[in-house]
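Selected chains from the complex are presented in situ; the others are not included.
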Amino acid sequence: MASITLNNLGKVYPGGARAVGNVNLDIADGEFIVLVGPSGCGKSTLLRMVAGLESITDGEVRIGDRVVNQIEPADRDIAMVFQNYALYPHMSVRQNLAYGLKNRRTPKAEIDRRVNIAAEILQIGSFLDRKPRALSGGQRQRVAMGRAIVREPAAFLFDEPLSNLDAKLRVAMRLEIKELQKRLRTTSIYVTHDQLEAMTLADRLVVLNGGRVEQIGTPLEVYRRPASAFVASFIGSPAMNLIDSRAVPHLPGTAHAGMIGIRPEDLSVEAEGPILMDVLAVEELGAQRLVHGQTGGEKLTIALPSDSELSDTLRLSFDRKSLHLFDRETGARIA
Amino acid sequence: KTDIQWWHAMGGELGAKLEEIVKGFNESQDEYNVIPSYKGTYPETMTAAIAAFRAKQQPAIVQVFEVGTGTMMAAEGAIVPVHQLMQDQGVPFDQDAFLPAVVGYYTDTDGNMLSMPFNSSTPILYYNKDIFEKAGLDPDTPPKTWGEMEEFSRKIIDSGAASCGFTTGWISWIQTENFSAWHNQPIGTEQNGFGGLDAKLTVNGPVQAKHWANLKKWADEGIFKYGGPVGGDNAPPMFYSQDCAMIMNSSASRAGVIANATDFELGYGMLPYYDDVEGAPQNSIIGGATLWVLSGRPDEEYAGAARFFEYLSSPEVQADWHQFSGYLPITQAAYDLGKEQNYYDQNPGSEVALQQITLNAPTENSKGLRFGNYVQIRGIIDEEFEQMLSGSKDAQEALDSVVERGNKLIAEFKAQHQ
Amino acid sequence: MIENRPGLNLLAHLVLILGIAVVALPVWVAFVASTHSATDFMSGTVPMWPGPHLVENYSRMLDAGVSTSGTPPVGRMMLNSLIMALSIAIGKIAISILSAFAIVYFRFPFRGLAFWCIFITLMLPVEVRIVPTFQVVAGLGLLNSYAGLSIPLIASATATFLFRQVFLTMPDELVEAARIDGAGPMKFFRDILLPLSRTNMAALFVILFIYGWNQYLWPLLITTDAQYYTIVAGIKRMADAVDGLPQWHLVMATAVLAMLPPVAVVIAMQKLFVKGLVETEK
Amino acid sequence: MKRTIFNNQLLPWLLLAPQLAITFIFFLWPAGQAIKQSFLREDAFGINTSFVGLDNFTALLDSPEYLNSLQVTAVFAVLVTALSMGLSLLLAIAVDRMIRSTRVYTTLLVWPYAVAPAVAGILWWFIFNPTIGIMPYLLDVIGYDWDHISSKTDAMILVVIASAWKQISYNFLFFVAGLQAIPASMREAAAIDGAGPVRRFFDITLPLLSPTTFFLLVVNIVYAMFDTFGVIDATTEGGPAQATNIMVYKVYFDGFVGQNIGSSAAQSVVLMLLVITLTVIQFRWVEKKVEY
């Protein structure tokens, strides 16, 4: 177990493309950090620099108190779980788990002990002798986790480990991972592009965009006070409504901001509400309904209880405190 | 024991006999072991040997057919002339023991013999007496002239005795080269090339052209069936299956013909001639092959080769080979031995070849031919004949191309040897 | 389903059965011929049904052959073919899997040059430059040897290209996992890459075996010693008859024997065969 | 290109060494020799050699036999390709309709691939043998006088049939794979769009099969040009009158039988250029396929 520090970390690929720039991050021992962002924002690159699979072009990575920039992946004392699991298809589950230990000349008895512990933790004991192809998606995922666990590394690195699973299983496995990490208290860095997964797993979130850090904070901090319009629209589902302030000139105290953000659940229907919305479509989600509409040429979505009344136009009201204001040009939060 | 490789082109019955002869030699002494290997047709054997020579994997002895003589002679440094071999190895060797027609063909301008005669032949006519009888012809009278050839063939076909009159092996050797000699027509200048490398082909004369034209006409009429290029592999089967009543082929085909023509009575005759050509019939020329010794082998092998040659030309071996195969008895002694044994009386037709080749004293046009690259020129003759058969050229045009393309090859050969 | 037209299905079956008949015809004729005796061919046409001489003809060819055709017994030629086919298949797989590994998993100076040197040979069959290749091999003293029969045919980029494709489609994460698990290049090659390429190797083996077995011109040229003749090259010599009829029954028995091993391989390992075919070509 | 690579410098050369060595010795060196010899004149035994510049090439261009060989090669390649691809496509379409018997039919159709071209040649040569062959016999019944020994056309037909026969299984397998790769929904969409089986074939299947078809076109041309040596040698040996003397056969024939090393080398050089062109076309196709 160890802390991990990224100092001014950056990566320029040989072609000259900058994938990651100037990332500073202190990860405490035992912390669960999630890197989240849209596809191509540099999450994997960042993670792989920590793993040693990608050379570091700027800055440094420390694991514990060693600078590991020049250290081989095998010697960084980390373990990694890949999106496609990267299980060795020709080895049994047991051999998969043992391979890393064998290469390190761990004594046979010790290997067996660790494999058995991991198998118990993950409940994969009953198929230790199967080949990966004879396992279901969820089981494979567990084996991949097991391969990381047996190594007892200083840190776990996860690169979208759940995205090959179907929706139901994803939810279940996400809970398992969370529980496991709580129990082992191994420092973890987890990459995902799914904001829900990020929210539910992270001790702290790192929101990336275009290779730069947009915000670092706990899930609720990020949800409640997004540091930028990008974060605001990326985190939360249904996404925050972002409207041009010129479309609602009658809204007091917003003129100085370029963009106004308000979450769909923060809007309510009220006879005297300041906003008049034409309803375009209604989607029933069961517990609630999403009403999509338009006001002053801007699209708007509101979330209403499923037994609320509907009509062709709705008057909406909101709490001043639930407004988020962003700069039109930079997208940075104003208030 | 010293192994001596001998590459030859004797397949079928002849091959079996050849192996028997070699076995006789190998058992007659215990120093040398001759290993015969069949390498396919004459051209295949010759080219395989040349390729092997270039690859320094040549056999000590290779059998080369008569038309390869020009090429082999010119390959100074690649061959060991047989007169020199015998002299070097101290084995007695008397050129004059061989038949003059043979000696003349294989000696250089100084009268030295360059290769060892082994199997010399000349083409003759074989015919199916049963078919003749069925067609109402006299089974004991083969056609003498091409006119008769045509006439007999028509009778045979019309009577339904067979579906074709005649076929032939070797378009080049029989229907072109021998045809020319038989009618005393030149094939090329400089005494058919014997005079030197400057010779030119002249095989496109009117007599040859007329003959080719006739062959084409007869082929179209079904009287004549073409048996394929080079030796004409498809011709003998047509004769054996009694599709064709007659075949012109090497005297050495005799062994094969006898072995395969089991269902009918065989007859032999001389090649037909055009009786309106002055000087015909003259004499036919020899074919077959001689044995060449290639340079670059260890000395012991040459000693063995010389001993082997001595054995091969002994009257007993030669007579046996000649009588079995139909090749000419190449030494006077072998011929005499045959006579002594009454072989010719007991085997009617076996003397036809010899009679034909000695019918008249050879002229410049009938003592043989010697051109460089002639193996390839034979390929051209076959091709052009096929062009004519397929109707793309008439006989004169085909022969003109033979001359034109052949002369190019002769010139190329000359250039290569300067 | 798309549509209900039983007529079309019937037609399809008909086409296929006809196709199979056409495809099988020559082999049937050959087989039938190989079960007759020499005299059965004198009459004019080939018989269409098998005769009683099967065992006799085949056993004669296998252990005696036709000595006057200059070929050793067919058994010997089949052994030579087998040695040649196996050497080519195994040799080619061995050297190309190594070179593909180097090309895919390493970056080094002149990598591009090495790559092109190998890949330029991709479609350059030996027939095209047959004369100089023969001379080179002769110069090396490799005529009449198994090495000469097989090594020159081992060099061709097809197998390297195939393994390159296979390696390229292996997930990057596999190497990465192995590296994190502490495996160096050769360990990765042995523990991961080799076992994972097993079916590709097997598939390639099938194709290369057939390729090697079916070689014709090359063995024809470089073997002058009958002890090294291969069956495919030898068969032509038997078919050439001098002043006689080809020994049809024996020639066809040899032809059947020459087809048997590769055809058996294709049929027995159809799946691997198809895989190998598709992979080597793409 | 791999994301993760090893950094060793010496190891890759060691791994490449065997292949590079063989490639240099048996490919690049002979190819160089061919180029060198194409500028030389040599006698059969290799005793006299002289430099002749481009003479061997100009002689080729002047030689009606060589031009004939080019033409023969073209005709032969086109016929073999058309015949075997046509038949294979027909069979593949039929198999593609099958639901259950696919495997059986496939097994019964693929094995000729394993037959050596030379053996295929021997088989067909036997079938078409003028004296005892079954085909001339049958053809005689319908009044055709088969004679591939003197008829150029018959000879060409013979080598085309033998060569195409051997290639049917290959094309068949690729066509079947190509057909199966066309999503069923494409044909279903067309069916809903009102296209009957024939229309569907020409409007949808054939165009979507075109990458396979193009690939096979190149492969078959290469096959016909180079791999049919055995067929030719076992049947017609290039005859009659050079009617089936394709380029590879001529290279061999002029070099080994004709002993004209210079001309043969020049022909080799021409052929190598041709092969390289075909390779480039093939690679282009690979690229295009990726994009498709």
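We just call them A, B, C and D in the order they show up, numbering each chain from 1.
Going forward, a residue touches a chain if its C-beta (ideal position, glycine included) is under 8 Å from a C-beta of that chain, and two chains touch if they have at least 3 such contacts.
Note that the structure is predicted; figures quoted are calculated from it, not measured.
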(message) Per distinct chain type, what's the copy count in the full structure file?
(response) A x2, B x1, C x1, D x1
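The rule is short, and it goes like this: only the chains that are shown with their structure count from here on.
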(request) Determine, using the mean of C-alpha atoms as each chain's centre, which chain is farthest from chain B. (result) A
(message) Can you compute the centre-to-centre distance for chain B and chain D, using the mean CA position of each chain? Integer Å is fine.
(response) 39
(request) Give me the residues of chain D that touch two or more other chains. (result) 3-4, 131-132, 256
(message) If a residue has to touch 2 or more other chains to count, which residues of chain B qualify?
(response) 51, 54, 237, 241
(request) Using the touch rule from the top, collect the residues of chain D that touch chain C in their complex. (result) 1-9, 11-13, 15-16, 18-20, 22-31, 33-34, 37, 87, 90-91, 93-95, 97-98, 101, 105-120, 122-127, 131-134, 137, 165, 168-170, 173-174, 177, 187-188, 191, 196-197, 215, 219, 222, 226-227, 229-230, 233-234, 248, 251-252, 255-256, 261, 264-265, 268, 271-272, 275-276, 278-279, 282, 286
(message) Touching residues of chain C toward chain A in the complex: what are they?
(response) 171, 173-174, 176-183, 187, 191-192, 195-196, 198
(request) Could you pull out which chain C residues touch chain B in their complex? (result) 42-44, 67-70, 134-135, 138-139, 143-144, 221, 224-226, 237, 240-245
